[in-house]
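Just one protein chain is left out here, and the rest sit where they should.
Chain naming follows the written order as A, B and C, and within any one chain the residues start at number 1.
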């Protein structure tokens, strides 16, 4: 049995896996919308490297000892496929990321075959400027891609995850509040009612697949879509991966609060290169991101957050640098200031979370969960189904939920909501 | 009824306090060893300001809503006295702290009378270079000062707290491991067996008073003294207030760990002015501080802590500046770096904790607690009776302990271990 | 003779000043547009404190030993007056700045009388929303205020300096390029052709007074006004005081260039409270500031400057915090990064420059200089009459110019372009 390289070195070869994990969630598909982007490529490279024993699973939350007793799928049981509108293959993108100093050359070379296989499982995504058929027809085609993937790779379930380019917020429309109106509009080839991220979410609903939104895009925030998801009973999780500066804020702010200190202002700057940097230099696209970035801080530090800026600094490449300046009122009106500077490869923070979410959502699905899973708020800037933004509390909720859900799976035997063939 | 200025504004005048707090811990003495130092002066000024309604209790943990149901003594029920070897009065020291830009002038002026009263309750401490009587005789005199204070001010209990100058670690001696040997040595006028902080702790034991060590000094770490404290049944808490950089580390390090990230190195620098800066420029004194500062990080980041430096930078006055550089390994061997810079008036961070500890230790005492209270590890760099260094966990332990202890007090009616007159 | 407290303590009382400085520039008026603002109040407080011997002239460039041989007017020979549209007196504003922790209480109290006297010399400025008379009539009234000030205080010359609120850039108009068209338009009571800063500059031209622009406002950048200034022969200097972050950039960027290192990006953030922070939170007003801030860097680091942001963070009060992140290419394509964080009271940096500029412009005027004085580029973000942005070069140019100009003044005897009575 192949297990996470970083953890299972103690296992004798040939050790009985079934003894270790009382029941199986099964083979899990990870269907990435934006499958050829930076985050997706890093996740695919990492999954192959971990499964192949070339790298430990550092940065994967679910590889921590505290999840040992939870019957998660093994890394080697995950299969990646997805949608994208780019023609640059996963291997080409990985080469680029090697050149940018992000991916280690030897790892990329070791898993090039896996990347090619994953790339062969990528299908054309929905391009908003492609006309012709109705959005409903497109969504059915996208859902069929997911179902084909499931069948061809004999998967027990498929988790759909949006890691595509950030989209701008959308203005309210009547169709967004009424499922019937929406479904009718989708059938009209002359209208493009939903933004791409929402159409992708709708395809997941049609395919009955668990859905995760790692971006700040509109996606499943449209009420009529949420209602359709509810009716279909899929488990969902979102929104916008909490990887860097926002994560750090969710660590520090609750600490200050627990000390009885009062945040007066929390200002900062964000420097970004890479594909995401270019996208986010578009003020429209950025507005969604800035909103979701600041939401947690607004909650944790009661309104002290100063509007954030994102600067596109192309020479930073895949690195993201974030500076925060926190002005705090302490005892007798005194001031304390804290500055933080964070510098990291953004996709290297996101990718292990993608793998974590795939494992955890597969578990949720196996346990028959449906609706937004607030306990996965750990992973998100703007958690669905939860008002908890404090990271330590989210960590505990995550662990407790995983154990409880795992016990349900174990008790019931291998659940399988998707299909048998 | 006088209540915390910062919280009770909603109370109608004449509201019945007994309805609010089901039972009373009573009037509490706070006996500060080092009562004329910077931390003590700030705590005394703050206590008077809060009690007098001139300032909210910002920075006091126990003033948070989560402690509302806990029957803590009111700020106005605390009375400050103490030992010091300095002749500079509390008011003079407060004036100096105003000049240093730390204490607000108007507050100092508003509470000058209270400072003079507190100063009148300060008795001469033990100066290691004063010869003459045996250390046992000195300790009995110090204990008598505490008992007199209790009686004169009709206090229900007195919490002894060491906020005096940091002392160097001491070399092991046979007397330190054997209470009988120790007691014999103390009676010998020719020997100065114990460092001052330990003699102060011994005096608290003799007086049967709860004892808190806010410094990194030897104090109650001497095994024979710990045994005497155990026999006498006093509650204790320590050691070395976790106010600034070390606190921040105890917030960030567990967050990184929860993400599955691996700290490779955690290096840093400390710039300090003020009285503490001068003391800590003595390499001997500093060694205790550096050890206790790093202990938590060693535990939280498994050995990645680089030896710390403390620089005496006199022009910083009462401000402390700390820089940390954290190098972390993430997914696929990638690196992320985090830098933090912390700048604050050190005593403004410590003083509210002094008041919190007085309230909480009085509660513990009222509940009949004895021995080290690990759940107060929240306040300390090197917690006695606990191996938990992660701040979020410590916060939860503190709240849970306070509620449970409060319930015991409420159930039993006002406990009083000290005396009735 | 009263001299700068910080330098001349070695002088025996009664020392003959004329022996020390071979000729006198005379009594100099400093007419501040925006005379009740933060910068002006700090300059007035400082001038009185230095003249009165309460404070050394730290931060005044012209108080450095290198200017010893230059026949600059003494601080005690400067008299402050000005225009403002605010009714809050200089003393009230100084009290506010004491409360904000910026001005020391004892200094403010020591010079309160001087502030009241200066405030009595402040006349109503031009408010753009006041209607009625033509702008030409207003300008004549403003010029008359300056002339009255000169006469009443028997001044040898008056330097007019704009330290009023930053104005937005203005759109081009035909009148801006043609003095005759402009003069005609100004006579029309129905039109408000010039922004207030430009009307103030025009009043200085009418009064024949040296003019300094310490703000990024349109002021004298209007070509037709520059032509009128040229015709009148007044010396001018500007624009936008180079006090903090921009100054630091002009120090570091040339250093990197001299090493043959290539700046790839220079990004940053600005946090500002105070009056200027509020003004600059207006995106229109800010645009002028951001342009002039970045101009030097664009020149020094060939286009690598990332657009700047200014955030209004009211709780910072009078403090300004600036963060820069500099990404540099070195040998063999390697990268180096430099971060700087600057934290200072902005007006404390500006005020000594105001006094320096008053002394230096009075010298220029005494030497009969006219037109833009590029050698004063030392003081400005966007220097008029110079393309040199590197600070070290500017320092040398300033010193050389001051010596040469001083020699001209000395050679000619006291020049006096303004008036004799």
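Criterion: a residue touches a chain if its C-beta (ideal position, glycine included) is under 8 Å from a C-beta of that chain, and two chains touch if they have at least 3 such contacts.
From a predicted model like this one, the values you see are computed outputs, not experimental measurements.
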Sole touch to the unshown chain from B:64, B:86, B:134 or B:265: residue B:265
In the whole complex, not just what's shown, which of C:61, C:79 or C:304 touches the removed chain? C:61
Per the touch definition above, residue among C:99, C:128 or C:330 touching the missing chain: C:330
Sole residue of C:137, C:338 or C:412 that reaches the chain not shown, by the stated touch rule: C:338
Hidden partner sits against chain B at residues 264-265, 267-269, 271, 306-307, 309, 311, 313-316, 321, 323, 325, 327, 339, 341
Hidden partner interface residues of chain C, rising order: 42, 45-46, 49, 55, 57-61, 63-64, 102-104, 107, 247-248, 251-252, 254-255, 258-262, 329-345, 348-349, 351-352, 390-393, 395
Hidden partner chain, residues of chain A it touches: 101, 105, 341
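Here, only the chains that are shown with their structure count from here on.
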Most heavily contacting pair of chains is A-B
Using mean CA coordinates as chain centres, what's the chain B-chain C distance in Å? 51
Could you put a whole-Å number on the gap between the CA centroids of chain A and chain B? 44
Touching two or more other chains in chain C are residues 341
